[in-house]
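Note that this complex is displayed minus one protein chain, with the remaining chains in position.
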Amino acid sequence: MKTSKRNLKSFIIFSLTMISGLLTVEIFLRLTEISLPSYVYDDPKLGRTFRPNAKIFRADAEGFCISQVNKYGYLGKPYDREKNRDSLRICLVGDSFVEGMQVFDRNHFRTILENELKQGLNRNVEVLNFGIGGIDFRVMYFIYSQRILEFNPDIVLFFVKDDDFLSADVLPAPEIIVRDNELAIDYSFLNNAESKLRRTFKIVRNFSLGNLSKEAFEQFYLGRFWKIVLDKMNFLLAKGQKQEPIHQPQDRENDRYFGVNTKIIRQLDIDANKHGTRNIIIKVNSWPSYYSDILSREKIMVFDLESELAHYINDEIYFKAFEEFGHWNYFGHRIVADYLAKSILLLYDQDKNCQKE
Amino acid sequence: MISEKLKSVILKELKLDEFDIRDDTTADQVPGWDSLSHLSIIIAIERNYGIRFKGYEILKCKNVGDLQRLIDSKFP
Partner (left out) sequence: MVFNSFIFLIFLAIVLIAYYRLPRRYRNLFLLLCNYLFYIYFDVRFASLLLAITVIDYFLAEKIQAFSSYKGKKRILIIGLITNLLALGIFKYFNFFMDSFVSMISIFGFHLSYKALELILPLGISFYIFQSLTYLFAIYLEQIEEKYTLLEFAVFVSFFPTISAGPIERASNLLPQIRQPRSFSSSHIREGFILITAGMFRKVIIGDTAGKIVDHVFAQPQYFASLEIIMGILLFAVQIYNDFAGYSSIAKGVAKLLGFEIMDNFRQPYLSRSILEFWRRWHISLSNWLKDYVFKPLQFKFRDYDHWGNIISLLLTFTLCGLWHGARWTFIIWGFLHGFYMSFSLLTANLRRTIRQKLVRSESLKKYSQISITFFLVTFSWIFFKAESFGNASVIFERLFHWTSSELTLRIVIIMASYSLASIFIDFIEIKFQSQAFLLCFSKPVRTAIILTCWTTIFLYLFTYEKSPFLYTRF
């Protein structure tokens, strides 16, 4: 009898200590920002989106970012939906390159662009960053039509890479599809495997420890477990995990998103006239040439950022933060901002000249 | 046996009134005898006895007894 009472007492003390221990670690992780509760969540209407006011802390091989999602759910300085008539408002949309969590907001091309345009145009300029990692061109259009337009932009810049046209976002997001020859939104994303997996971790990700566990589990999920545990001895187990090369279709026939993409591009022109915005595509890297053809046919303006970046490839301060993913470093952000500022100022100069005529 | 002379030189350098210094006493047992005061003790001994030590000889001393024997060896 006495032993079982003692055992119960021990167990209670053990449990209480365990709980306080985990709580202490949770608090420590949050205050030091070693691991924070997840700054994204899966919204039933918006898909994977930023949690308003969530803190962001990232320090990895590619860069360092201490930041916060603003109260409206996008990145950078919070600007109201209502726009001042005298201000020039530019909205950015794109994937992790635009998200740019490799630098602080003050060094992000968003801020540099804002300052350069303010000087160049001598008026108030607001740049809103709707970039979020992992999305494709169709999700960009979704964000544009469902969220960006609410903010009354004058210019919207779509940062498009080849995989944005050619492949699909694996993360949960509403899908833009063609239904009855018109663009429509498919909200069934909540039922796919990825979403279901994410739902199991939903509550857990609201805690620092939970988010850390999710990231650890992700390593397992991505097949990196044995590499991490066995390090150099990995050759004992792994049978050469071959990376499947991403199959990039080179012609329209094999491009499964060609139809949708084309429709979206056409719609961008229609929307621009309807809402009085300027929709500009920023060419970040090499696309199949047939997309360039379509864009010029639909008279959508394209800024060739790719050529600009090509000038710096042999530069000492190479603009890519890290070979593997190639996100922009401090230098990269500066180049991008300078190029965009130059291009937009040129646009306004041309406008002025046109008006004179 | 530690001579009274040696004992008084050590105590004077360390500014101690009294401490039981024996053959097997080591530096860390005596309050205030650290690397910096160690040297001043050696210098004081050299001056008081009019002798000169070699570094090797001092480094070999493990305790005050060794030091006493070393001093004695300088006076054949």
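A and B are the chain letters, set down in written order, and residue numbers restart from 1 in every chain.
The rule we apply is simple: contacts are C-beta pairs under 8 Å (C-beta built on N, C-alpha and C of every residue); 3 or more make two chains touch, one makes a residue touch a chain.
Just so it is clear, the structure is predicted and the values come from calculations on it, not from any experiment.
Novice: For the chain not shown, which residue from A:193, A:233, A:313 or A:354 touches it across the whole complex?
Specialist: Per the contact definition at the top, the residue touching the missing chain is A:233.
Novice: Using the document's contact rule, name the residues of chain B that touch the chain not shown here.
Specialist: 35-36, 38-39, 42-43, 54-56, 58-60, 62
Novice: If the missing chain were put back, which residues of chain A would it touch?
Specialist: 10-11, 13-15, 17-18, 21-22, 24-25, 28, 31-34, 55, 59-61, 63-64, 66, 103-104, 106-107, 209, 212-213, 215-216, 219-220, 228-233, 330
We adopt the following convention: only the chains that are shown with their structure count from here on.
Novice: Compute the distance, rounded to whole Å, between the mean C-alpha positions of chain A and chain B.
Specialist: Chain A and chain B have C-alpha centres separated by 74 Å.
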